[in-house]
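Removed: one protein chain of the complex. Kept in place: all other protein chains.
As written, the chain order gives the labels A and B, with residue 1 at the start of each chain.
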Amino acid sequence: MTFADFIVTNAPGLLVAIPLFAAFTCPAIGRISAAARNLWVMGAMLVTAAIAFILAFRVFSSGTVIYVFGAAATHLAVPLDSGGIPIRIIFTVDAMSAFMEIICAIVGISVLLYSMSSESRNSSLEGYYALYLLMITGVFGMVSTGDLFNFFVFLEILSLASAGLIAYRIDGGLAVEAALKYFILSTLGAILVLFAIGIYYGQYNALNIAMIAQRMQFSMLDKIALVLLVAALAMKCGAVPLHFWTPDAYSMAPSSVTAFLVVASQASLYGLFRVVFTMYNVTMNCVTVGWIIIILGVLSMVVGVTMAIPQKDIKRLMAYHAVSQTGYMLLGVGVGLAVLGNAALTSAFGFMAMEGGIFHIFNHAMYKGLLFLTAGAIVYRIGTRDLNKMGGLGHTMKYTMIFFIIGALAIAGIPPLNGFASKLMIYESVYLFNPILAIIAMVVSILTLASFVKVFHSVFMGPQLPEYADVKEAPLPMLIGMGILAAIVILFGLFPQPVVDMLVAPAAHALADQGGYIAAVLGGA
Amino acid sequence: MDLTAPLLTGYGIWAPLVWLVACVAAVIVVYLLWKTGESSYKKGTELERPYLSGNVEPEKGAVHIRASNLYWGFLQALKGYYDVLVPVHTGVLTDYMIWFVAVTALLLVIVGVLS
Partner (left out) sequence: MLWNLPFITVVVLTFIGIVTVLLKKNLIKILLGINILESAVNLFLVSLGYREGGVAPIFTLAPSQLMVLPTPQALTLTSIVIGVATSALVLSFAMVLYKKYGTVDIDKIRRLQG
């Protein structure tokens, strides 16, 4: 077959193989020169992103793509002599997975471009770039896989690489403390996930998500496994009251890594939705589990934003806002889950709520990444993260200020940016479900705006301070990285309906469609 | 695929391009009003300095209100809430893990009983 055919057929496998190979050869190439290493890493990231876009295009045009590792042909999921059991590791890339892959590719490229200049002052960068490519591998693997144990392995790859990157700057011990808390909590969560996988294997003799979904009976053991998975994955994405690691880890990591940690948390959110929607669907009591996710979402929104207002550290404040915005996604998709058993309500507002939540995942990755990158640019030029020491930077850092304004207006849900589009969908559908939840969501939006007005005033407004008289604008690679994300924030705000039609609605329908997922893997059995 | 289609939210419509046209129209009106103002001033004279009713202008660092002092009223009003919430974020790893295990146990009880 031709080279293009090879790439297109093997895209899911290459998506994980290329960053993995590039990560492990990065230190060797780093010995040649720093420029060679930068070229190698950027090349690997661009190739991976191109493959992700090709795969996403294939999924959105012709349906779920399955990729079987080790079979004679990549679509032969069920061997003829196995009695209907898919025995190999299968990557099941449906519309929701492709959606998450697009997010990871875009943020990955922007953050890598930004890192080229923000990390240029530091040493031992081979470790940084190798771990960064491992994080990319972890996220792509987590969102593409159709096998539960494979999900656990990629989850652990992601946790290990993230912990290493959070502790990268040591920072007198503070960054290591943050990474320690993040990593031990992640390990505890991963052990619970492994318990749940053991429970599923013991009951159904299957590790494939589609196989477990087909055989699911919701016995008492399945309830225990569901709670273990929901708790562990909710902890990994930073839902209150399991969010305590988020401000520490996000504030102490290098800013480029923080912007990508947002995507990593959203990959765990994807895992939560995959478990709840595809494995269980209507076999469980949708209303109870839906309300649990809604309550987690509301708590995250409220506690996140109220803890953000008194903060004095710019990145810690933004980290609490990340917790708060995760609450919006949990709220939207939780409402969709709660009405999943009721076909009339689902078509009335359930799908709209799910689409709002899923659209918010994309928008949040874009504007939160942008905000963390601007915070990183400010810290790069000034050297402190303390809001009390900053002031008057708008005189010299004009582009950073413009990007910050775009990000702050987007996170507060101000029209015409993309935050408003997804928040409007969440408000209107959640209002039809329960008015109080929608009102809480709107009040949280106002408090978000208040908190970012505080940051904007204390960083950019005011007279030019004498100690910052020679602060220059952020370097060009950082501006380009921020510019990519800002352009997407504006574009998705001005043209939301094509995005919803092409990306979000197929993802929402693929998530809710358990039968389609099972049929794609098991071949209509 | 209609690029300019408004966003359908199931309950209403949001058309950002119409909103943008309205904003551009408003900005044009504001600009025309601004152009009718005085456009000349002498650089480097008293015209450029901030006017504080005759008081001495403090040095630049003291004029800028810092982040901890903004929203003082909001934080005072919600003092009871913050006095409970902020100490919960102790910073001790074992406290975080106790929260994790306690929430898992609570969810086990809820899901076990209610479904």
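Things worth noting here:
As a working rule, a contact is a pair of C-beta atoms (placed from the backbone, for glycine too) under 8 Å apart; a residue touches a chain by one contact, two chains touch by 3 or more.
Fair warning: this is a prediction, and the values are worked out from it, not measured in the lab.
Taking the complete complex into account, A:I170 is the one of A:I170, A:V282, A:A469 or A:M502 that touches the chain left out. Note on the undisplayed chain: of the listed residues A:M252, A:L330, A:L485 or A:L522, the one touching it is A:M252.
From the options A:A44, A:A178, A:I314 or A:I440, the residue with contact to the chain not on display is A:A178. Although one chain is not displayed, chain B still touches it through residues 86, 89-94, 97-98, 101.
For chain A, the list of residues touching the undisplayed chain reads 149, 153, 156, 160, 163-164, 167, 170, 172-174, 176-181, 183-184, 187-188, 190-191, 194-195, 197-198, 201-202, 205, 207, 247-248, 251-252, 311.
Please note the rule applied: only the chains that are shown with their structure count from here on.
The distance from the centre of chain A to the centre of chain B, with each centre set as the mean of the Cα atoms, comes to 23 Å. Against chain B, in their complex, chain A makes its touches with residues 180-181, 184-185, 188-189, 192, 220, 223-224, 226-228, 230-231, 235, 241-242, 244-245, 247-248, 284-285, 288-289, 292, 303, 306-307, 309-310, 312, 348-349, 352, 387-388, 390-392, 415-416, 420-421, 424-425, 428-429, 431-432, 450, 454-455, 457-458, 461-467, 493-498, 500-502. Residue ranges of chain B in contact with chain A, taken from their complex: 1-12, 14, 16-17, 19-20, 60-61, 63-68, 70-71, 74-75, 78, 81-82, 85-86, 89, 91, 93, 95-97, 99-100, 103-104, 107-108, 110-112, 114-115.
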